[in-house]
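Omission of a single protein chain aside, the complex is shown with its protein chains in their original locations.
Let's turn to chain A:
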Amino acid sequence: MARKERKGRKVRKEAPGLGRTLLTPEGISLSIAIASRGARFGALLLDLFFIGLLITVVSVSLLFMAGGAASIERTLSSGTTSGYALQFLLVVWLIVLFLFRNAYFLFFELGPRGATPGKRINGLRIAARDGGRLTPEMVIARNLLRDIELFLPIVFVASAGAESGLAWLAATAWFLIFMLFPLFNRDGLRAGDVIAGSWVVQAPRPKLARALSVEAPAEAASTAATSEGPKYRFGEDELAVYGEYELQALERVLRDKRAKAIEPVYHTISDKIGRSDGWGDERAFLEAYYTQLRARLEAGLRMGVRKADKNTEETR
């Protein structure tokens, strides 16, 4: 008993990984995957690169408008019209610096896609941890904390310098505490996520969606064909051998376009149930078996009967 419990706990501990279950307001549980820490770090680096690029472009173009760095000092204090124009450019630059640092993340995460360009490239997005709507308040809160997590410590470390001893040590410790924060909780939350009630999850790739739309007509046709006059009929005891696990394995084989796997699977099944009348017509045989096995298992499901795999008994 004790051993069984320990085993159970171990399984639970391993199971989380990146997968999480999220309850939507309608009460539907969604299985989502939280973002891996590596992907988030990569997204952050990308975003910082973009910000740096934008700031450089704006600075250079403003400098160009101002007509070179050398004359700035002179013109600025001259009190002439060009002096005022230059002042204006300087004001624009100061505000742009502030905006890029703080509003870049806000702007993109408030958009309909809920992700900065860096996150989008890495297939990530922000979501509310409680399954509800992602509100602007959440986005603002999580990004205001970015200042103490990232920008301030970097400035600190850079300005203190290694020779200043204690101050540098303190700044580095501060930096590390916040940078390593996501490593020490299950969901990879950074301090901003804790405050905002948000988390970063993997945006589903639309790739999976193809499976049905491509496969559907073929399968519909095949089920239609078998219902007209099933070539192969299987008895109750022949179908009772396998469970859900084998059914899904068989589905994967049938969906696989390559015919290689069909034959060994046919042999395994025909040996197990002791029939060999599908020789030379393996695919049709397996499709018929699949359909009838699924019909049997699904009928069982409606009565609350499950058979997980061939090794277990039916459970009620």
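One rule holds for everything that comes next: contacts are C-beta pairs under 8 Å (C-beta built on N, C-alpha and C of every residue); 3 or more make two chains touch, one makes a residue touch a chain; residues count from 1.
In this section, contacts and distances are computed from a predicted model.
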item	value
Chain excluded from display, named as in UniProt, from "2Fe-2S iron-sulfur cluster binding domain-containing protein", "Stage II sporulation protein M", "Acetyltransferase component of pyruvate dehydrogenase complex" or "ABC transporter permease"	"Stage II sporulation protein M"
Residue of A:A127, A:A171 or A:I269 touching the missing chain in the full complex	A:A127
Residue of A:L90, A:I121 or A:V241 in touch with the missing chain, whole complex considered	A:L90
For chain A, the residues touching the chain missing from this view	24-26, 28-32, 76-77, 79, 83, 87-88, 90-91, 94-95, 97-98, 102, 106-107, 109-114, 125, 127-141, 144-145, 147-149, 152, 191, 194-198, 203-204, 206, 208-209, 211-213, 215-216, 219-220, 223-224, 226-228, 244, 247-248, 251-252, 255, 291, 294-295, 297-298, 301-302
